[in-house]
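With one protein chain withheld, the remaining protein chains of the complex are depicted in position.
As written, the chain order gives the labels A and B, with residue 1 at the start of each chain.
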Amino acid sequence: MFKAIVSASTLRDALDSVSVLVDECKIRLNEDELAIRAVDPANVGMVDLTLEAAAFESYEADGGVIGVNLNRLEDIAGMANSGDLVQLELDEETRKLHIQIDGLSYTLALIDPDSIRQEPDIPDLDLPAEIVVEGAQIDRGIKAADMVSDHIRLRVDEAEEAFFIEAEGDTDDVDLRLDREDLIDLQSGPADSLFSLDYLKDMNKAIPSDAEVRVELGEEFPVKLHYEFGEGMGQVTYMLAPRIQSD
Amino acid sequence: MFKAIVSASTLRDALDSVSVLVDECKIRLNEDELAIRAVDPANVGMVDLTLEAAAFESYEADGGVIGVNLNRLEDIAGMANSGDLVQLELDEETRKLHIQIDGLSYTLALIDPDSIRQEPDIPDLDLPAEIVVEGAQIDRGIKAADMVSDHIRLRVDEAEEAFFIEAEGDTDDVDLRLDREDLIDLQSGPADSLFSLDYLKDMNKAIPSDAEVRVELGEEFPVKLHYEFGEGMGQVTYMLAPRIQSD
Partner (left out) sequence: MFKAIVSASTLRDALDSVSVLVDECKIRLNEDELAIRAVDPANVGMVDLTLEAAAFESYEADGGVIGVNLNRLEDIAGMANSGDLVQLELDEETRKLHIQIDGLSYTLALIDPDSIRQEPDIPDLDLPAEIVVEGAQIDRGIKAADMVSDHIRLRVDEAEEAFFIEAEGDTDDVDLRLDREDLIDLQSGPADSLFSLDYLKDMNKAIPSDAEVRVELGEEFPVKLHYEFGEGMGQVTYMLAPRIQSD
């Protein structure tokens, strides 16, 4: 059983954060929250999303799992205006999801969850550094890095108490230096890792520019990016595996 | 003889409503109105447009017929700002149309009207149902239908007193239900027909979202869409042939 009403903008934020990594996913319709975990086909990027029951206008669920085509669902949510409410109801018998937006009904065929890639276990990592920064700053660093390279280096300089987003190209280099006063928070620690820019660009697309992003970082370790949406009642964690630094 | 002055926005609305169906058309320069009738090459969609003399700042004509390339004429009208006036004058001798917009002169070579597909006779149909609805609602139904199919079904449910825009895809379905209170007017009657979405999408492009659209509908009959522009002094009728319902 699943029956819920949610604002179109909250639904879109939730879907966008997952669709940057995968085309299909399982949605867990838990009693107290909707939850999605997914990993991209190359096993490099993962996402863990929860949207609390309180983020919905109304929410009833009993722990089922459905498989959905994310692009399809995004297209439907895109038919709504930001203020519109979207009504979702699962038809257990036909295995279809009924979606209603102000007189418009959409019947979405679901995907067999068993046919969808297994949900990843996102490991606890206890990373030594933590940076809290505006989404807009991450966007700036990624755009700059993209001018010169397809890799991006994230590091904390403990002596300078600063967070650096860097990229080295064949001839040109880029770095964005964010001092303690440019950041919302900084917990310094040994942290220096290289990442594929493509993945970070995709994740960045889903991060609202005014979101507070909590970055957990280590030395040649995966990075974790955490942010909230839906007035704090939706949480997203991205995890991205590092590239080996060759120098 | 033809000499007229018209606002750029009225001229553009007129041209757009025809250019969604055909590239070239005949324009009848009647004494009291400008009139265009055209049918697409496949004989599926027709348009009948009249723009009253009163819609012009000034209008003088004596019943001639000219053939025009609509894209060319739209490009020229596109050079004007919305408030600008466009001056049109036919040179009978050279068979060219002189177009003036605030210091800018364009000399448009006309097309021999005999080389243009014959104007259609748009039949009187006396269709049993009539729905008056905002252009924005039609736009919504068409966009939703386009997500799942290339056909669209328009029908009136007499018992429920509602107008339905529906589409059936291979796995997903869509329907937009417009009750009497969502409509400007509804004259109920037996009406249920299927149409090619491509044509309706094209026609929809020309319909202003705030226009009142009068829809005449029957059972497996053509649909007629009527709307006005140019402060009510321009009238457009589209007629679209039905597709056979296969079920």
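Everything below uses one rule, namely that a contact is a pair of C-beta atoms (placed from the backbone, for glycine too) under 8 Å apart; a residue touches a chain by one contact, two chains touch by 3 or more.
Note that the structure is predicted; figures quoted are calculated from it, not measured.
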Problem set entry | Residue of A:57, A:91 or A:173 touching the missing chain in the full complex | A:173
Exercise. Of A:60, A:89 or A:182, which one is in contact with the hidden chain?
Worked result: A:182
For this session: Tell me which residue among B:5, B:53, B:79 or B:241 touches the hidden chain in the full complex.
Result: B:79
Problem set entry | Residue of B:1, B:54 or B:104 touching the missing chain in the full complex | B:104
For this session: Since one chain isn't shown, list which residues of chain B touch it in the complete complex.
Result: 72, 75-76, 79, 103-109
For this session: May I ask you to list the residues on chain A that touch the chain which is not drawn?
Result: 140-141, 143-144, 147, 171-179, 182
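Throughout what follows, only the chains that are shown with their structure count from here on.
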Exercise. What whole-number Å value describes the gap between the mean CA coordinates of chain A and chain B?
Worked result: 45
